[in-house]
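Taken from a larger complex, these chains appear in their original positions, while the remainder are omitted.
Each chain carries a letter (A and B) given by its place in the written order, and its residues are counted from 1.
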Amino acid sequence: MQLDNLYQEVILDHYKNPQNKVLASDNDAQVHHVNPSCGDEVTLGVKLDGDKIASINWDGVGCSISQASTSIMSDLLIGKSLDEATAISEDFLHLMQSKGSEEGNPDVLEDAVALAGVSKYPARIKCALLGWMAFKDASVQAHSKEEK
Amino acid sequence: MSFDPVALRRDFPIFDRTIRDGRRLVYLDSGATSQKPQAVMDAEIDFYRHHNAAVHRGAHQLAEEATDIYEGARLTVAEFLNAEEDEVIFTKSATESLNLVAYAMGNAKVGNRFHLTAGDGIVVTEMEHHANLIPWQQLAERTGALLTWFEVTPEGRLDLSNINSVINEKTKVVALTHQSNVLGTINPLEAIVKRAHEVGAVVVLDACQSVPHMAVDVKALDIDFLAFSGHKALGPTGVGVFWGRGSLLEELPPFLTGGSMIENVTMTGATWAPAPRKFEAGVPNMAQAAGLAAALKYLNAVGLENIHNHEIELTTYLLNKFADIENLRIVGPNNIESRGGSISFTFGDIHPHDLGQFLDSQGIAVRTGHHCAWPLNRKMGVPATTRASLYLYNTHEDCDALVQGILDAEKYFGR
C-alpha cells in the first residue's frame, strides 16, 4: 500500500515511544511552536555545552508525523555541534521539499530518512518540520544567549 | 419527486473521477466546501461567453444583459432568504460579509446607532468559527467595547442559563452561528433574538452551515444581519452574501469604498448611494453571482426540505454506527435533536491527522484539525478532531465506507 511509504515502521515506533519527550528545567532556551492549520503544538528546549548540543528535550501534542519527526530529530542532533546540526537540518528540509524524488542520505539523516515519504503529501510536510523549526529557533536563541 | 442522491450525483461531474489508485470518491468534507453541479458551471460560463460586461456602467447591450443577470441573481438570493431585493449584498465570502458588518460598525460616527464606545457590549459564543470571532475581537479592540460570550456545555450546546446577564442593556451586537461547523449543533435563535431586541441590540447570524442545508427565512427568524458563502451551497468560489434588514442598511456606514457605490465625489469627500450599491464597491463578481443563483435554483428544485431530511437520516445512521465503535468519542451532540450533518469525533489515540490520512488512502475525504474554531476545541478538551460533513449527494454507502475506514485505520495503526 502506498500509505506504507508515509507510515514507516520507524515512524510508528518513535510515535509510540518518543525520545527525549520530557521537558528539562535548565534549558538555555525554550520555545513553543504551533502548526496553525491543524493545532499541533511542540514545546522544545535546548541546552548547549559550548558549541555542542548537550540536550534537546520537548513536549507536545500532534500527529504521528510531527511527534515522530521531533523524536527522531532530537535523537539525531544531541551531541552534534551547532554547525553539524544546521547542515543536517538543511538536508532534511531539502528532503521534505523533494516531492518524493529523493530518498535521503542515511549516513547523514539516519532514522530521519524514514520520513522521506512525507514529501509526497504536501499537507504533512509542515507536520514533519514542526520540531525541526522549533529546534532551529531554540538553538539560535540559546547560542545568542551564550555569546553574551 | 422522490429524493435519490445517487441520481443527483450524476449532476456533479467531480464524482466521475477517482481518488488514490482508482478508488471511488467518498466526499465527506462539504462543511469545508461543497461540490458543484454542472448547472452552476454552465451559468458562470454562459455569462463569460455571451454576456460579459461591467454591470451598471455601460449603455451598451452587453452591459444591459450583464446587469439583468447580476440583478436577477440578487432577486434569486432575496427570494431564497425571504428577503427584499435591495437587502442582498454580494461579497466574496462569508468571511468578507462578517468583516463588512464589523468594520462598517467601526466606521459609524457618534449619533449613528451602530457607533460603539467603551462600555458597549459585543456578544459572541464559544462555538464561533474564527470568521465570526476575530472580526468582533478587532472591533472591540478598536472601539473599547467589551467582548463577552455564551459558553458551550460538554454536550456541545449553548449554555443560555445566564442569557439575561450575557445579553444586557449595554449589548449592541449579538453575533452567533446558526449551526456549528464543528459540533453540528443548531442553535436556538428565538430566545436569543428576543432578548437581543429587548435590549436594542442587533443579531448577526453566521448562516454558513445552515443556508445550504435547510430553509432559512430571515423574516421568520427576525434577525438583523446574515452571512453565508456561495461555495458551501453548491455555488462557485469567490462569492458570498451579506444580508441586512433594509432599515438598518440605510444607517450602516459603508465598508469597501470605490466605484459604483457613490452618489457624489470630490477630491475631499464622497457621499454614498443607497443599499445595496453602497456596499458593493467596484466591478462585482458577476459570473460568480450568476453561478450562485444557479446553485440556489438547483437547491430549490431538489427541495431544501428533502435535503434536510436526507441529511438527518444519514446523520442518524452514522451516529448509530459510531455509537457501536469502541473508543470513538463524538464531539458534539450524539443525538439528532437540533443538529445537522457535521459530525466531529476523536478515535482512541489515533491522531485525527493520521486517521484522515488513512481515510484518504481509501478515497474518503474528511477534514481534520481545529476547523477554524480553536477556542471551541480547547473548550471541548480536544486539540483536534476528525470531521465528516454530509450533503445531498452523500449516500448510505458513503457512511458505510467511513465506518469501515475507521475500523481499518485501527488495524493499520495498531500493527
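Heads up, the rule we're going with is that contacts are C-beta pairs under 8 Å (C-beta built on N, C-alpha and C of every residue); 3 or more make two chains touch, one makes a residue touch a chain.
These numbers come from a predicted model, not from an experiment.
Written in terms of the labels on the displayed chains, the full complex in this file has the makeup A x2, B x2.
What we mean here is this: only the chains that are shown with their structure count from here on.
Centre-to-centre separation between chain A and chain B, using Cα means, comes to 38 Å.
Interface of chain B with chain A (complex): residues 20-21, 351-354, 357-358, 361, 368-370, 374, 377, 383-384, 412-413, 415. Note for the complex: chain A touches chain B at residues 1-3, 6-7, 12, 37-41, 61-66, 121, 124, 127.
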